[in-house]
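Only one protein chain is missing from this complex, and each of the others stays in its spot.
On to subunit A.
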Amino acid sequence: MQKQKELLKVTDLKQYFPIKGGILGRTVNHVKAVDGVSFTVYEGETLSIVGESGCGKSTTGRAILRLDEPTSGEVEFDGKNLLAYNKREMNKNRKNMQIIFQDPYASINPRHTVRQILTEAMEIQNSVPKNERNDRVIELMETVGLGPHQADRLPHEFSGGQRQRIGIARALSVNPQLIIADEAVSALDVSIQAQVINLLKKLQREFKLTYLFISHDLGVVRHISDRIIVMYLGKIVEIADKKSLFDNTMHPYTTALLSAIPSTDMDKKKERIILKGDVPSPIDPPKGCRFHTRCPFATDLCRTETPELRKADGMLDGHMAACHYMEDIKSGKHQPTTV
């Protein structure tokens, strides 16, 4: 494995949202949306975060960009701690990292033309000299697959896929190094999804972009990622390169998640693991391993002690999972405790 440059390093990131209550509006409790997440994104790779709704994957993305101020933790970008910046310094540095949103209908201002949208982005960051901005708009539009004659149209004249391209062009207009794609293709038709994903891949090659790809769609994630993080209830349960995660799944939650991918292979009868119950509330997450309420392998140890992310025998470098029994489950020594 070659030594890659660390572009983004997240350490023990926590995002607690206060719940106000009572007459005085005091904080009565917290939603622990992200509870101690650490990972590193290397330059030029695509790191995906997957998990079901409410597991904190989007919150992680937003906290990195400080769209919501994280409660605690460290976010280092290119060796500099972003959370130490004041508002002005942060705004200056925002050109290095951009975000693409899920909903192409809500993510662009309906009253601005494509030209205005892209020019404004360049104007804010002053990334392109004034007299070159018009040429750059056309260039960007062509890069994302839109025609220059569409520059003066308003968002409602475009389809969802085209709007998403506008969103991508806006993100590119400030020449970022890192792009956080927050469910960037989830709202699109499957055929359009493929187009946008291929566009993202093409852009990555062309501009040496690094992606933090947040999604719940394992098919898409499998297609685009180099490495994958699986999150459950605000914590990372498994982190691995794509091949290891799919071929050498360690965590019971990941196994259950992967078993949900529809397969076209008729011969291979897959066992569906259906988890019982719902995801517990992030306001009062279960003690010990957060997955123990739904895990078929759970024991008393799981209910009391929180497992740390660790590497077991037979796992490749960089592959880690947070389960007390992962070796035993893998070898068949530890059988499901519940039926």
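Basically, contacts are C-beta pairs under 8 Å (C-beta built on N, C-alpha and C of every residue); 3 or more make two chains touch, one makes a residue touch a chain; residues count from 1.
Please note the rule applied: contacts and distances are computed from a predicted model.
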Complex member absent from the view - protein name from UniProt, among "Biotin carboxylase", "HSP20 family protein", "ABC transporter permease" or "Aspartyl/glutamyl-tRNA(Asn/Gln) amidotransferase subunit C": "ABC transporter permease"
Full-complex contact with the absent chain, from A:Ala63, A:Val174 or A:Val237: A:Val174
Residue among A:Lys32, A:Lys95 or A:Lys235 that touches the chain left out of view: A:Lys95
Touching residue (missing chain; options A:Lys14, A:His30, A:Arg136 or A:Arg153): A:Arg153
Listed residues A:Asn109, A:Asn198 or A:Thr304, member touching the removed chain: A:Asn109
Subunit A residues that touch the omitted chain in the full complex: 25, 62, 65, 67, 90-92, 94-95, 97-99, 101-103, 106-111, 113, 120-121, 124-125, 153-154, 156-157, 167, 170, 174
